[in-house]
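A single protein chain has been removed from this complex, and every other one stays in its place.
Presenting subunit A:
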Amino acid sequence: EVFLPEEARGATPVDFLQQLPSYQSALRRRATAGTQDRRAASQDPAGLRAAEGHGLQQEGDEVAARPAREHPLTIAEKRRLRYCQQADIKYLSGWKQWKRTSSKSLKKVLSEVKELSSYLELWRHDIHSIEGKFGTGIQSYFSFLRFLVLLNFIIFILMFGLVTLPSIISKYGMFNSSFAKIPPKNVEPHCTVYEPSGNKGLVYFYTYLKDLLSGTGFLEVTVLFYGYYTIDAEWISIQKYNLPLAYLLATFGYLALSLVWIIKRSVGGFKQNLVHNKDPFQSYCNKVFAGWDFCITDPNAARLKHRSLQYELQTDLEEERLKRKIADRTTKEKLRIYSLRIFINIIVIAVLSGCFYSIYRATVFSQENSNVSIRHDDVSNMNFQANLLVQYLPSMVITLANFIAPQIFSFLIRFEDYSPAFEIRLTLMRCVFVRLANIGVLLFSLWSQISYCATDKCNACGYNYELYPCWESEVGQEMYKLMIFDFIIILAVILFVDFPRMLLVTHCSCKPVQWCGLQEFGISDNVLEIIYGQTICWIGTFFSPLLPAIATIKYFIIFYIKKISLIHTRKPAARPIRASSSNFFFLVVLLIGLLLAFIPLGISIAHIPSSKACGPFRNFNTSWAVVPHTIDGFPTGLRQVLYGIASEAFAVPFFMVICLIMFYFIALAGAHKRVVEQLREQLVMVRFDPLFCSPKV
């Protein structure tokens, strides 16, 4: 018989496996004595010494043998291995001995530092306990929330340190500081009139409440909004500080920081996507070999996990059968399904247009009526509640649209006959689009109001100076109202919907109530909610520099409220979302939100004329104009370099070089894939090739 004993046959495929690119890169990270030695060591403890010696010989002069604990052996065997390693150290030269001991002590120090720093992590214990009780899918939502709290806090520190603090210092004359307000030149005087009402004299108590909720009145003149920063230059004990430039650069800074941080966090999931040629998050091996969540300690949670694993596997198998069925469809059926899908997509677009139009009308109505009563001091026109209602009308319409549209989408998708996984993804994408586009429509309608100019006087300013002398503060107020309303809605839903429902289900045992049951913790809905809030924060921070602080406090409170709601009023989801795929999905949607936030900010900064009556950009045409102005003040050489970088002569070759680099990496990835395929084929052939079947010496 040509066929050989088990061990040798098992040994030869291993050599080919070692040539796979993924294995090579893992090898590069650690010096190893080779898989054969490890296998020999694990199966034959007495051969340890031989294995280690062989390993050392193989490496030649290399020092880094693996530490004992990385070998998969029992403690007694590891002790013996360590003894052998230490005995062998005597045979190494002094330099290598010192290298080994120093690397060991360095590793010890690093592990101590890591242990200490893990105590500083926010909410470590809370997220730990959530993971134990509810699994890693829901835990990823709370980790995401923690990430947003930290991000908002850092953005707040950035804006506060660069913009708010210097303004406060110079306004109150601390540290020998002074400021200068340069009168605007080349501007019609009527554009520069801005008198925020503040609160003069005796006012009713509810005025303060109204101001707090809508950002008008006494809040309008505080640090919270753009209008406060009407300083052109400051001197903090003889050092000149260019506030307009700092304001603009801080804005770019926080956007860049968010972008880099999110990309860094999502790189891990993206790498998996690129290396795998199949869909990595749905592969069967991942579900079976890494299926059981070892954190689960509760028998109830274990039972649920069993059921969800069974459901997941059955759904995947069914989906595969469905895919085969779809491939067998006739042309007539295909035509029918495609026309049905086109029809349903038209309905979806109609629903979206309905939402956008209602938001537009609500914004216009709200702006017209609140302006009438506030600008002309016509308080008697409306009472307190009606005024507040009108102020919050856009927010209410947006929240309503965000609630209704997803229900409609999940109803419609059933008719489109997609596979279940694709159904979920498409519905999610549509919901994401609705939420983010609603903010865009709100801003668009605001701008159409702001830049609507009927008279010549108005055209001279470039924006509607009568109604919006300080339009950036207006936009800031709208963003502030959106954020406050979002927070109120989250609290209200938990207090007035979830808790009564839980009480009803626990205490009332009639059939329909029990059939309704508790609601599941919908991870995607919750995540979309907080991403919507974060997008508002990103857009609004330019107009209201303290908004990130409000966002930090808001998410901080939401963490605890959601945790309590989860523990007491929710039942775990029947349909599981895997932690790895959900992490990547959250970050991709967050990135989409950030990129969508660039658009309104870009238009505000570069296109719309800045208001001439308030803010640090009074003396410039647009907010962006401060950058060319500063560059003009640089020495000639530097100025020419900067202009050169911005010109076409530099941009086109730069773009071509970037394309070349990208093509190189794509070709490299393709070449690696081909190598993998070839090696796989070779492995199969090796089994039957008599040349390779000869026993190794």
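Some points to look at:
To be clear about the criterion, a contact is a pair of C-beta atoms (placed from the backbone, for glycine too) under 8 Å apart; a residue touches a chain by one contact, two chains touch by 3 or more; residues count from 1.
Going forward, contacts and distances are computed from a predicted model.
With the options "Trafficking protein particle complex subunit 6B", "C2H2-type domain-containing protein", "CIB1 protein" or "Protein phosphatase 2, regulatory subunit A, beta b" in hand, the undepicted chain maps to the protein name "CIB1 protein" (source: UniProt).
Across the entire complex, the residue among A:102, A:178, A:222 or A:310 in touch with the chain not shown is A:310. In the complete assembly, the contact with the undisplayed chain comes from A:286, out of A:286, A:358, A:464 or A:630. The missing chain, though absent from the display, is touched by one residue of A:69, A:264 or A:673; that residue is A:69.
The chain not shown here touches subunit A at positions 6, 10, 13-14, 17, 20, 22-23, 26, 35, 39, 42, 67-72, 74-76, 78-79, 82, 111, 115, 128, 131-132, 136, 269, 272, 275-276, 278, 280-281, 283-286, 288-299, 301-303, 306-307, 309-310, 313-314, 317, 320, 578-581, 680, 683-684, 686-687.
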